[in-house]
Each structure stands twice: as structure tokens, then as C-alpha cells.
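So that we are looking at the same thing, I have put the structure below in C-alpha cells.
Removed: one protein chain of the complex. Kept in place: all other protein chains.
Letters A, B and C mark the chains as written, and numbering starts fresh at 1 in each.
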Amino acid sequence: MSDAKAIIAQRVAKELKDGNVVNLGIGLPTMVVNYLPEDVEIIFQSENGIMGMGPAAEEGCEDLDIMNAGAGYVTANPGAMYFDSATSFGIIRGRHVDVTVLGALQVDRHGNLASWIIPGKMVPGMGGSMDLVVGAKKVIIAMQHTQKGNHKILDECTLPYTAVKVVDEIVTEMGVMVVTPEGLLLTEYNPEYTLEQIQEATGAKLNISPDLKTML
Amino acid sequence: MSDAKAIIAQRVAKELKDGNVVNLGIGLPTMVVNYLPEDVEIIFQSENGIMGMGPAAEEGCEDLDIMNAGAGYVTANPGAMYFDSATSFGIIRGRHVDVTVLGALQVDRHGNLASWIIPGKMVPGMGGSMDLVVGAKKVIIAMQHTQKGNHKILDECTLPYTAVKVVDEIVTEMGVMVVTPEGLLLTEYNPEYTLEQIQEATGAKLNISPDLKTML
Amino acid sequence: MKNKIKTADEAVSVIQDGATIMVGGFMVCGTPEILIDALVRKNVKNLTIICNDAGLPGKGVGKLLSNGQIKTLIASHVGLNPEVAQRMNTEVEEDKLECILIPQGTLAERIRAASTGLGGILTPTGVGTIVAEGKQLLEIEGNEYLLELPLHADFAFIRGTVTDKFGNTIYNGTTQNFNPLMAGAAEHVIVGTCKVVEVGELDPNTIHTSGIFVDTIVGGEQ
Partner (left out) sequence: MKNKIKTADEAVSVIQDGATIMVGGFMVCGTPEILIDALVRKNVKNLTIICNDAGLPGKGVGKLLSNGQIKTLIASHVGLNPEVAQRMNTEVEEDKLECILIPQGTLAERIRAASTGLGGILTPTGVGTIVAEGKQLLEIEGNEYLLELPLHADFAFIRGTVTDKFGNTIYNGTTQNFNPLMAGAAEHVIVGTCKVVEVGELDPNTIHTSGIFVDTIVGGEQ
């Protein structure tokens, strides 16, 4: 399981380019920072009001005034800036964030995303996710391919949307899928799985890239 | 002439109460600061981006970074704050300015204001005036009663509007007129003029307040 | 000019049952706890609280929730305070919480619209989702936008780091979040601040919230 997460985080890290402004969702996406090449400098934004967020604060050294959007105490890198929530979401909605990496409950072949509510069961609120996926230039969903054996990648989402037609790419432990006008295109795969196994684990037809590579 | 201006500025000064946030237009309205009682502290806003503006800078001591909206070098009082133009007009449009005092080309009995354009002749632009008169809680027009003998206070403005139904009060060297649903109400007058002279100089019918006082 | 400095209990004495109160902070980072504590002591009920989130159990607006003071919560995320779900689903009518969820960027911008006198905002966020239900959709230059209305309040609880006696306030780090926006959107603004200084001590280039918005200043915030 943790292996799967490491594979995903490692692969997503390759999508981030030097100088990119990036917002990482809580959970798995946060792990991406552990796999960045040394020569790639990323500017991390957290929607609660910081540009240039640094690593988590060391225990005992927390500054209670400096938090990330997941309520964890963090640090500020040199060149950081703080701002209010309207400015923060102005940056997000205004297409000044290059990449956002988020988890999901479901994604479908149209790039529709469901990630914030299971009616009657889990209603935590959308937080900043709806703005992030609408505003970021590139939306990457980083998640395990299935949930307890159930499909999460579907023809059509069955849960309420976070947003429609926003996902650019899905990275799972099985492969990398790009959302295209013709549906989902598998561009990379994990050779631990056969293409049949990957299709089996997916609730939508996967087109296979003529250029298919391994993801590791 | 300068006497008329002094009378107007002196009378307008009485409208400003301790703690008021006030924006004064350029020209005559600026003279109001010379007549404030000592125990009345006003917070002057200038729409180019300062709250707590102080007096004009002394010659030779100008800070080129600190200007008012009329392009004059000014000072900042203790407790001043600088901000950008969206914040500045947010304060104005959001009804956080208590009083604005502006000049006018024409005002009519509905409280309509014309102050920014004489088509084919003078097209300087509206600057911040349209926002100021729409946003300020109280709009006082401070101007000489007539322009070279021509009426400026009218039944209906003939020049293009700055805004409609925004003027609360008109202060001239002849008197104080309040805009009411029934038209213009003369509440104070300058005893140097007869009521007939004042009506004569006005292009709209003046209702006379049963409580009529002298303005000096 | 009038003295704005009061104790927390004096500051909240003007708040009555049924009031709408904006509370600054993001997961309690930037929430004025001394004002919340005073409001718990005053024990006014049926409040509408507008806040980014529901705080945490025993912290921030979570205290008001536990004390049964909130009737309606308008927030963007409530998942980190399990008491919200309990109170939304309770059978006990008087404990029942209404919770209205708003995308965080829309929440921020709606509050700013109230503060800045705009008629509403046009945002692409929420288009095609249940957030759009019942709302006007405008097509502008080929794209769709939701019309979202300004959000006003009777009171705002703001948390400052340094505040001068006029009310000019500076926020440190990520405590800023919703505080400066709410300061302009409420009729009556109370600042709970860590440090009160004399007027003129703050650099006018670094002030985040003008004192013109501030009615009351309470020192002693941690």
C-alpha cells in the first residue's frame, strides 16, 4: 500500500518543472515533495495564504502563526509571502498556479472530478478544491487506482462533481492516464501489471498510446 | 470671489464630525481643511491610495512617493495607511467613506450631478468622482451658486451625469440646500442676499425650510 | 477621537441572540480566541457564524458549536470537527445545526464583495456542480460564470498580531486569511489582538487593515 503511494508520488514529482507554482492537496499529494530532483526549485502555494511554503516545522520549533491548508505547522522559504484569502484564491482562480495535485473519490473519462462529498455519508465541504481545479493551469489527480477493489476511474462519475472537464492527468500506482477528447489515454504503465489488469481495474475504456512507456 | 469660496469652505467644515472618514475633491473642497475646529479629528482619504492624509508637504520637504489625487505632494498623519487602487475604491464603493465634498458643473433638484464633461469642449475624464458620489454615505456639493451668471442649480441637468440621485446637500456662498423627495429645500441662507435673489440665481424652485437659519 | 479599547466581555456585550458573526481564521490559525471565549460566557444563542471552517473541538468556533450557540454555520470545510456531522444529524431539534458549504475562494470573494460595494461576483468555480443549483448563470465571452451574492454580517471577530489604538492592524504569517476581508463586511468590527501600540508606531506601508473598519480593540490575544 505505502509502496503504491510512493510510486505515485515519485511519478507525479516528474511533472513539476523548475520555477513552477504548485499547490499540493493534503494526504498523498503532499508526499510529492519527497521526490523532487535537487536542481528543481518549486514554489509551493498553500491556499490559506502563503507563497513559498517550506517543509513542515520541526517538532518543538513550530510557529503557531504559520500553517498550511491541512492545519499542519510549516515553515516559510526565503522569498515567501503571506496574503489574505481573496488574494490567495485570486492567484488560484486567475491561472497563476501552474500545477495542482489532488486526490479524488472518482474521475471520469471526460475529466470530470468528484472529490468532496458522499451524500448521506461524508460531507466535509469542498474547501478550496473547487477553485483549485478550475483555476490551476494543470490538474493532476494522484490516487490509488481502485478503492477496496471498486473502480474510481469511470465512464461517468456517480458522485457529485467538484468540477467538470478539469482533470488533465491521472497518476496511479498502475499508470499515467491523460484526459483527451477521445477519452482516457494510457501513456505510461507500471510493468508490475499487465495492460489487461490495468484495464480490468478501470471503469472506463483505456486507449493505449502508440508511444506507451513504463512509468518507473 | 475668494470671499465666496471662504464662506462655502467654512460652512462645509461644520458638516464634518469627529472621527469621520472624508474625501475632498480638488479645488474649492480642499479649502475645507482650513476651517475645521481644533477638537474635530477627521481622517482624510485620498483615492490614489492613502488613509490618514495630512497637510500639503512644505516646499523643499516633499516626499515624491507621497501624493494626493490632485497630484500635490502631501504628508501622512500618524496612523496613516497606504493601499492599492482596488482597495481604495473598495473603501469608497463599500460605503466606508462618511462624507465626500466635490465641486460640480450642474446639480438638479433630484440630486443628479454633472461634473465631468462638457461634450465637445472639456473631456478630462471622470477620475474617481463617479465612484465617490455613488459610494460615500453623504455627498456634499461645494460650489459657487452660479457660473458667470448662469444657473448651475437646475430642474434637470443638461450636461451628462456623473451619477443620478446621489447629492445630499449643496453648499454655495448663498445658502445650504438639502435634496429632498419634494425637491430642493433651502435650510440656511447668507443674509447678504435676499431670498428673492437666491431664488433668482437658482434654476429650480427652492422650498424654504420653516426652520430657515442664517448660514454664518 | 473615541477610545476603542475594551475588555472582551465589554466588547461582546452588544451582541444579541440571532446575530450574524463573521469569525476570522483558518483551522483556528488567526481566530481571536479571547473574543470567542467571551461570547461563550455571554451565551447568546441562535447565531449565524460565517467562518472558513468549524474550528476544532474545543478551539475557535468549535467552542460555540459545543456550547450550542450556533444555529447556522456558513463555511467552506467542516471535516476536521466531527461535532458538525453529529449536530447536523441530531434528532434533538434544538441542537440541530444548519450547515451551508461554500467554495473557499467564493466565500472569500463574496465577503470582499460586501466590503467593497460590488453587487456580487462572477466566478467559474462551482459551474456544473450542485453549488450552482438555484443560482444565475451568465455566459460572458464564451465562458460560464455563477453569480454569487455579497455576504454581510452584523459583527466581525478579527484576530490581529499588532494593532494601534486607532485600530490599524498587522497580521503575522498565515493568520491573515479571512480577517482583512471580514473587517470591511460587518457593521461592527471587534479586533482581538496580541499587542496594542500607540497611533503612529506602525509603518503605513505594512498595515493590512485600516483602523476605519475597527469599532473595538481587545488586547491580550495569544
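Methods note: a residue touches a chain if its C-beta (ideal position, glycine included) is under 8 Å from a C-beta of that chain, and two chains touch if they have at least 3 such contacts.
What you are looking at is a predicted structure, and each value in this text was computed from that prediction instead of being measured.
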Hidden partner chain, touching residue among A:Ala4, A:Ala56, A:Ala80 or A:Leu195: A:Ala80
Among B:Ala13, B:Val33, B:Ile50 or B:Val179, the residue in touch with the chain that has been omitted: B:Ile50
Residue among B:Ala6, B:Val134, B:Leu195 or B:Leu212 that touches the chain left out of view: B:Val134
Candidates C:Gly25, C:Pro103, C:Gly117 or C:Gly184 - the one touching the absent chain: C:Gly117
Chain B, residues in touch with the chain not shown (by the definition above): 46-50, 63-69, 71, 76, 82-86, 88-89, 92-93, 122-131, 134-135, 160-165
Absent-chain interface as seen on chain A, which is shown: 18-19, 21, 41, 43, 50-52, 76, 78-83, 86, 89-96, 135
Footprint left on chain C by the chain that the document does not show: 109, 116-124, 138, 140-141, 143, 145, 147, 149, 170-173, 203-206
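Heads up, the rule we're going with is that only the chains that are shown with their structure count from here on.
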Distance-maximising chain from chain C - centres being C-alpha averages: B
Between chain C and chain B, distance of the C-alpha-averaged centres to the nearest whole Å: 35
Intercentroid distance (Cα basis), chain B paired with chain A, Å: 55
Chain A and chain C, separation of their C-alpha mean positions in angstrom: 29
Set of chain A residues in contact with two or more other chains: none
Residues of chain C engaged with two or more neighbouring chains: 112
